[in-house]
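A single structure is presented below for examination.
Here the complex is missing one protein chain, while the rest keep their positions.
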Amino acid sequence: MGQLIINGLGTGLIIALPAMALSLTFGILRFPNFAIGAMLTMAAYMAWSFNTILGMSLILAAALTILLFPLVALICDRTVFKPLRTRGPVTLLVASMGLSFVLENICRLFYGNDARSFDIPLARPYRVMGLRINYELLVTAGVSISAMAMVYVILQHTSLGRAMRAVADNPNLAAARGIDAGWVIGATWCLSGMLIAASGVLIGMDRAIDPQLGWNYIIVCFAAAILGGLGSPVGAVIGALTLGIVGELATLIVDPNYRSAIAFLVVALVLLVRPTGLLGRREIVK
Amino acid sequence: MKTTDLFLSTLNRRRLLKAGVAAAGVAAFPAPFIRPSWAAEGPIKIGMVIPFTGSTGAYGPEMEKAAKLAVDTINKSGGLLGGRMIELYIEDSESNPTAGAAATKKLLEVNDVNCIIGYWGSPIAMASKQLLIDAKKVMMISCAANAVTEQDHGGLIWRFQAKSTQWGPVGGKISLQRGHKKISVLAQQNPFIGSMIDPFVAEVEKGGGVIVDNLSYLPEQPSYRAEVEKIFGAEPDAVFIPALLTDFVSIMKEVYRGGFTSKVCSLSIAADANGRFLESVGPEVAEGIDHYQPAPPLKSPVYKKFVKDMGEPEDTVFLFAGNAFDQVWTAALAIEKAGTDESAVWTKSVPEIANPPGALVSDGVEALKMLRAGEKIAYVGAGADCDFDSQGDQLNRHFLHRVIKDGKNEFVQTLS
Amino acid sequence: MIGYLTTIMTLVSIAVLIAMALNVQWGMCGMVNFGLSGFVALGAYTTAILMLNGTGVFMAVAAAIVICSVMGALLSLISLRLSDDYLAIVTLGFGEVIRLITLNEDWLTGGALGLPGIPRPLVDYIGTDHYEKFYLAVCVLVVLLIFIGLELATRAPFGRALRAIRDDEVVAASLGKNVLLMRVKAFAIGGGITGIAGSLQAFQFSYIDPSQFSAIMTVYAFMAVIAGGRGSHSGLILGACSIMVLLEATRFLKDVVNILDNSQIAAIRLILIGGGLILLLIYRPQGLIREYRATAPAAPKNVPHDRKE
Partner (left out) sequence: MTAPLLTASDLRAGYGGDDIVNGVSLSVVPGEIFTIIGPNGSGKSTLIKVLAGIVPVRKGTIALFGKDVTEFKAPQRIGEGMAYVPQEFNVFRNMTIAENLKLSTEFLGLRGRAGYLERQRVLDLFPDIASRQNLLAGNLSGGQRQMLAFACALISSPDILLLDEPSAGLSPKLVIEIFDKVKAVNALGTTVIMVEQNVAMALPYSDRALILVNGSVRYQSDATALRERGDLHELFLRES
């Protein structure tokens, strides 16, 4: 039981970052970015290239990826999403599906289909009171929690964060207050690009890297972000952790293959009680 | 087509059939004699459907390379049927049955191929096979699910792979030999692996072992923590993990990091994959994993030459490349033997050039020469002996059992 | 070549049906369905299982339609209280659950191996030689019938009411339409169409397995509806055709280009598809054909910039 919770935390912490990125871009741009999966794949390959081809240490490779990946996110935004900015959310969603094809296959074009792993030694777990806690879990926890803290501080206590919240809340009013939406959108993509990069590295450590990698995370990320309330980054974290832990605990009762069904059941139940998700803002309807 | 041509071609077909029967019956008949001088001109077209994208995209490229190697060799040696070259058309199955079937249809109709090889992945073969049967073209598959050859297919389907039910017991034997009693199964859910579980369980129980847990997992999920916890947490002596590469890497990382110590037995598709598994996880994680696969004829010169031509290190044990190579050669030899590239005809020659009796030849070019000289041959390929039963399944598949020690694959035994 | 085109056209017909279902639910009524592949799978498995147990074709297909409609109605009922984003997740979850069931319940669905040997309707009378052409004719006929039905419905008060709901729920409600009932109906009709599509898919290869119903099916349907112009049935036929043509035409790419190996070409093929879709969205925003409108366009209440405020 305790072990299951720890394992669930491990999964949840990894999902938390992309779910937060999804929530951030949703908050500002009002569409769920389906390409988040392919972006994760690309970030993982980017870090892998620095680590394995250029022979950097994983920490350096990760840092470089976190620094450079926002550029990729910005380029995607400029080329794909910007021209469609004034269109409905589903148009943007479909565009992000197209983008996801493009990104995934750019990875395939350059790296082929083989499974890859970072060049790092694996370690046996620490044992604490009969529970096994492994090194990756600690790293994941460290990275995730500091990333979350960073996002929280940025959102609550900086002018950028205020601007982001303002645009998310009411874009017209934000424009009327002198906030340049283009700038805020750019900053949001950078921030979520960094989150995606960090989680791409964590995922690469957790499992094998292959061009399909991102697909495995899209559904859980969406579920986590929606459970927490789309547009609420803090909610996304809570959603991710809940899904991670529920998913693991569910294996006590049902066949592990059905755990994603259980996760959806939880999401559905929560939504029935709270239609806007755990921390979602109540939309005020006329 | 003009009516006269049409008439000619039906006539030819009939004569051709006779010639084929004659060739089968009277082996001493000089080969040049039965080669019809009126054979259709132009290249002999062979299609190939293999995955390059999607979840099994990793397995396509080496098969492509091997097939091209075989085609090049044949063409350099002068082609078939008195100088006709082979043209190879390759399509991506996208690891998706619908796309695979569309690709099959394209090859049949647009490229007008006379047989299609490849077919890695049972659902793709299942979705495509009716198309080939309806078109009366030969299908050569590299997938294992029993169902593909089970129904009547008019002798058109040839399997260059051991059946799933043949794979299962071998895993059981290995585990029992290692002295394991309490054994669990953690199997990927796919048609190929699905049908090897029951035979595995039966073999273990027959040998006095106990199955502690038997769990299937879905590939393509974020983590396998729950599955690993459930299976390894019960601390069985050994766990049988039939998987594919990507998920096996993730699972073994999890097993190692989880501090579990049960022994692991797996398939070479996952645990070797031409060295990619070791490359991915490093020697510590891989240490002591038993794995097996249908054995290519490692000792045979043709296999050594094949490995060299593929540009891989000497001790490479190929998984599917050899099968693809054999598919091209088997088709070529059968066509040469039958004296026609008419699928429905030459498919009957496949056992004649592959099964004993006949001189065992492993060099394809040599085999072609012998055929032309009217000799009886039994081709031995780079992937297997290439002997077939009446259902089109390969006979006498041996399995190669290896173990990973100090970051290297060590030969343990050959099993059957 | 003709046989190849026949197969492709049959696949296109099935894709068109799926896109039509989406068009009723989302294009006309504004309710997103991300579980399309699950609906199609449900229809296909229903038909296949019944056929394999000796049920007649009409019963099997009818059962698929009924089950999918009921499922659609139920899902939309569950989601009535929720906003659109959440309907998305409920349908996504439904699709996932169906996928899991088809994979795991071997006794019913054959698990990952799927169900082979599904009897093809009327094959004894038609014979195998011309069966494909016959089957294509059946598929095209079904598409035509549904197309005509939907066109009539679109022009009827029902269709106008649906669009009114899509464009502005509050206005529609104030006009006295029973919004909830309309939404449930639209979702059920869409569900029924996916049921037919599933049946056709089951007969197509006389074999089904879970991997035929992957999420990519849903993605293609969205592409078709968007490319064709949301709400327009004739547009989406064109849209679905262009997507499938793009998909298949890129197969011929490698017959022309010889520099790259096959896996690279396969990758480039999918890049072109994704990129093509994006370009279509940017440069053909209204889709290939504009939506039929009996009345002047409503005042833009729901301009994306101006969320309902």
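Read from first to last, the chains carry the letters A, B and C; within each, the first residue is number 1.
Just so it is clear, a contact is a pair of C-beta atoms (placed from the backbone, for glycine too) under 8 Å apart; a residue touches a chain by one contact, two chains touch by 3 or more.
Please read all numbers here as calculations on a predicted model, not as lab measurements.
Only one residue from A:82, A:124 or A:165 touches the chain missing from this view: A:165. Touch with the chain that is not drawn comes from one residue among A:176, A:253 or A:273, which is A:176. Against the chain not shown here, chain A presents residues 159, 162-163, 165-166, 169-170, 172-180, 281.
Operating definition for what follows: only the chains that are shown with their structure count from here on.
Chain contact topology: the protein chains form a complete graph, every chain touching every other one. Chain B and chain C, compared by their mean Cα positions, are separated by 36 Å. Distance between chain A and chain C, defined via averaged C-alpha coordinates, is recorded as 29 Å.
Of all residues in chain A, those touching 2 or more other chains are 105, 108, 112-113, 215, 257, 260, listed in ascending order. Each of the following residues of chain B touches two or more other chains: 52-53, 57, 60-61, 189, 216, 218. Looking at the complex, you find that chain B touches chain C at residues 52-53, 57, 60-61, 64, 89-92, 94-98, 101-103, 105-106, 108-110, 122-123, 126-128, 130-131, 134-135, 145, 147, 151, 189-191, 194-195, 216, 218. Taken together, the chain B residues at the contact with chain A in this complex read 52-55, 57-58, 60-61, 189, 215-218, 220-227, 229-230, 233, 245-247, 249-250, 253, 256-259, 276, 279-282, 284-285.
The residues of chain C lying in touch with chain A in their complex are 26, 32, 78, 81-83, 85-86, 88-90, 92-93, 96-97, 100, 103-104, 170, 215, 219, 222-223, 226, 263-264, 266-268, 270-271, 273-278, 281-282, 285, 302, 304-309.
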